[in-house]
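Right after this comes subunit A.
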Amino acid sequence: MGYLFAAYAVFWGLTFAYVFTIASRQKRLENEIEALSRAVKREET
Partner candidate 1 sequence: MIQVQGLVKSFGHTYALRDVDLEVTQGQFLTIVGPNGAGKTTLLRILATLLKPTSGLVRIDGLDVASRSAEIRRRIGFVSHQSLTYSKLTVEENLVFYGRIYDVPAVKERVDTLLTLVGLEARRHDAARTLSRGMQQRLSIARAMIHQPSLLLLDEPYTGLDQQAAEMLRQLLQTITAESCTVVMTTHNLQRALELCHTVAILAKGRIVHEAENTSLTLDDFQQAYWHYVGDRWPR
Partner candidate 2 sequence: MSFLNKVLAIVGKDVVAELRTKEMFSSMLVFALLVIVIFSFSFELRVENVAQVAPGILWVTFVFASTLELNRSLAMEMENGCLDGLFLAPMDRSAIYFGKMLGNLIFISAIEALMLPIFSVLFDLNLILPSLLLTIFLGTIGFAAVGTLLSAIAVNTRAREVMLPVLLFPIILPVVISATKVTGGILDGVPLADWAHWLRFLVAFDIIFLAVSYMTFDFVVQG
Partner candidate 3 sequence: MSKSLRIEDVLNWLSGLSMMVALYLVFVYAPTEATMGHVQRIFYFHVSSAWVGFFAFLVTLVGGIAYLRGGNRDWDTVALSSVEIGLTFTAMAVITGSIWAKATWNAWWPWQQEPRLVLVSILLLLYLAYLMLRAFVEGEERKARFAAVYGIVAFVSVPFTFMSVRWWQRLHPVVFEREGTHLAPAMLATFLFCLVAFTILYFTLLLHRSRLGRLADQAEGLKERLRTGEGG
């Protein structure tokens, strides 16, 4: 039973960790893109 629990814990741990990295990387890039677009706009005007 302990092994079964461990296996599923590993599975969900990894899945959530991966989803979390995707989400945080997306957030960071969205912020970066927003900052960059503002900079580009400033440059052009």
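Candidates were picked such that all candidates are chains of the complex that A comes from, given by their letters.
The criterion applied here is as follows: a contact is a pair of C-beta atoms (placed from the backbone, for glycine too) under 8 Å apart; a residue touches a chain by one contact, two chains touch by 3 or more; residues count from 1.
What you are looking at is a predicted structure, and each value in this text was computed from that prediction instead of being measured.
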Item checked: Selected neighbour of subunit A [touch, this complex] from 1, 2 or 3 -> 3
Margin query: Which stretch or stretches of subunit A touch candidate 3 in the complex?
Written below: 1, 3-4, 6-8, 10-11, 14-15, 18-19, 22-23, 25-26, 29-30, 32-33, 36-37, 39-40, 43
